[in-house]
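Removed: one protein chain of the complex. Kept in place: all other protein chains.
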Amino acid sequence: MRQSSWRMRWIPAIAFALIAVVQADVLPDDRSDILYHRFEGGGITVQGPSVLIRKKVGDSVSFSYQYYLDMISSASIDVVSQASPYKEKRVQQNFGVDYLHGNTLYSAGYISSIEPDYNSKTAFLNVSQSMFGDLTTVNFGYTQGSDAVGRADRGVVQPFRADADRKNYAVGLSQVLTRNTLLGLNFEVDSSQGYLHSPYRSVRYVDPTVLRGYSYQPERYPDTRTSNAASAQLKYYLPVHAALDGSYRFFGDTWGIRASTYQGGYTQTLFTNWTLDASVRYYTQTHANFYSDLFPYANAQNFLARDRELAQFHSKTFEFGASYEFHPSWRYLQFIEKGSLNLDIERMFIDYEDFRDVLDTQYKAGQEPLYTLDATVGQFFISFWY
Amino acid sequence: MRSTSRLVTLMSALVGLGIAALPAATLAADIAPGVDAPSFQLNSSLGKPVALGDLKGQVVLINFWASWCGPCRQEMPILDQLYRSYQAAGFTLIGVNVEPNAADAQKFLKATPVSFPILFDPTSSVSMLYQVSGMPSTIIVDRTGKIRYVHHGYKPGDEGEYLDQIRALTQE
Partner (left out) sequence: MSHQFRSRRFRGTLLVAVLVTGMLLGGCQVQPWVKPYEREHLADPIMSFDRDPISSGYLEHVFEVREGSRGASGSVGGGCGCN
């Protein structure tokens, strides 16, 4: 038995990033990016390449394609406590098209994510309208997804099959406040139903009949989940070729989770070609109302969860990035207008407030130390504009 | 979901409102075809100030541009071609740079030189006078000093229109 928390159950964030980046008065720039990403922490290493290609065709249409690969090798606390380490691959592909008509940008896309035991298909539509001399941009988006949940034990696919569907509505506003200030507001409603948990994951309950003091039973989640998220972002230009930004996001759902995300960052351009970034992110969340690290007995509630994603915790993330812009002069690269080399490192520290480290067996059940996670995320990517 | 269908109705209403409101959002322009082009004088790349009045008798294309504006940069080499082709027919072109700091414009011009005069409007007085409502903006003035055509924005292919309009005006 094993589990993977690298799921595409919820909105493909990459889809949202593709929607969110555009201005409504011009098509997005033609560009390509090649990225190598790596995550290490909590016994998991996830790494792989990603490629994004975007090209205009004519004056009004732009196509984009993204390929993303996750190669997962996991010996995380969840896996090791109940099974043995495993390796897995996930492939994601995004297809998108943008159509510009006057000051309105229409976008549509399709995203597919495939793993040995999980298939996710998502389609989205977005309309962006710019007004007031392009000082204001409003966008409306709709996303619909359907997931097929399967099961594979030690790489062998089992006959298990369940489905989950979701719908997401998003509204966004971007407003120029002054010649140096930009405001962004976003609001989203997300609704899922179906098989929303994991066929591998379990919860634990006090069991005096066994030596270690607790036993496991499969988790049970509600079959619906509705959530709202609202955020505000501000960007301010400093006369030293720098920008300050800050954002706050609030999240709440029908599972009882309330989360707040605070982010602040600074970007500085140096010597014309260099851009440096630094940012800090602070995140807190309360646990789902059917979550517990240790239930008092078997079947203590209708719904049971011990997924640390739904636990109560806070996390701090520190990011630093450097980017170097170049203009190729080599004859064969003349079609490339501009390029950049980028390196980005993040250090993430998660402190769980009600999830315990069961691998520390010297403690009685329910008295193990609270789990903490220390992770490093790295990205190296090259971008070309043509 | 009851709340979600309400949201959908609301969003559709907003989109409807937005689309209906659009025509009203365009600026009322005093700068329009048929109006006399307001006179101005600015320092130029020729080393001496240039006034619009000096160019009376020629067809003048006034292009408002900035080095930070992508479509403006795209348009510059094309305007240069137009200038060189029609100069002999009594056509002239002036590029009014709207940046408060001329250094960025100079850097761009060094990399992408043009042969037509560049005028500098660091205080945006001429941009305001001409009610520049989009970047880039192109105003074509005839030999008598009247504005004949106004263009906002640039996308590849617009130069075809400029060509036709310049040809028509130089034949007057």
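Just so it is clear, A and B label the chains in written order, and each chain counts residues from 1 on its own.
The criterion applied here is as follows: a contact is a pair of C-beta atoms (placed from the backbone, for glycine too) under 8 Å apart; a residue touches a chain by one contact, two chains touch by 3 or more.
Bear in mind the structure is a predicted one, so any value in this text is a computation, not a measurement.
Colleague: Which listed residue, A:149, A:164 or A:310, touches the chain dropped from view?
Modeller: That would be A:310, which touches the missing chain.
Colleague: Touching the absent chain in the whole complex: find that residue among A:63, A:106, A:187 or A:303.
Modeller: Answering carefully, the residue with contact to the hidden chain is A:187.
Colleague: Using the document's definition of touch, tell me which of A:91, A:135, A:157 or A:280 contacts the absent chain.
Modeller: That would be A:135, which touches the missing chain.
Colleague: Spell out, residue by residue, where the missing chain touches chain A.
Modeller: 5-7, 10-14, 16-26, 33, 35, 37, 39, 50, 52, 66, 68, 128, 130-139, 168, 170-176, 178-180, 182, 184-190, 226-231, 233, 235, 237, 241-243, 249, 251-257, 259, 261, 267, 269, 275, 283, 285, 288-289, 308-310, 315, 342, 344, 346, 350, 373, 377, 379, 381, 383
Colleague: Pick out the residues on chain B that sit against the missing chain.
Modeller: Residue positions of chain B that touch the missing chain: 3, 7, 10, 14, 17-18, 21, 24-25, 27, 64, 66, 68-72, 98-100, 124, 127-128, 132-137, 152-155.
As a working rule, only the chains that are shown with their structure count from here on.
Colleague: Report the residues of chain B in contact with chain A in the complex, numbered from low to high.
Modeller: Where chain B meets chain A, its residues are 1, 3-4, 7-8, 11, 14-15, 18-19, 21-22, 25, 27, 70-71, 133-134, 155-157.
Colleague: Which part of chain A faces chain B closely enough to touch in the complex?
Modeller: Touching chain B: residues 26, 59, 103, 127, 129, 131-133, 138, 140, 167, 169, 171, 189, 191, 226 of chain A.
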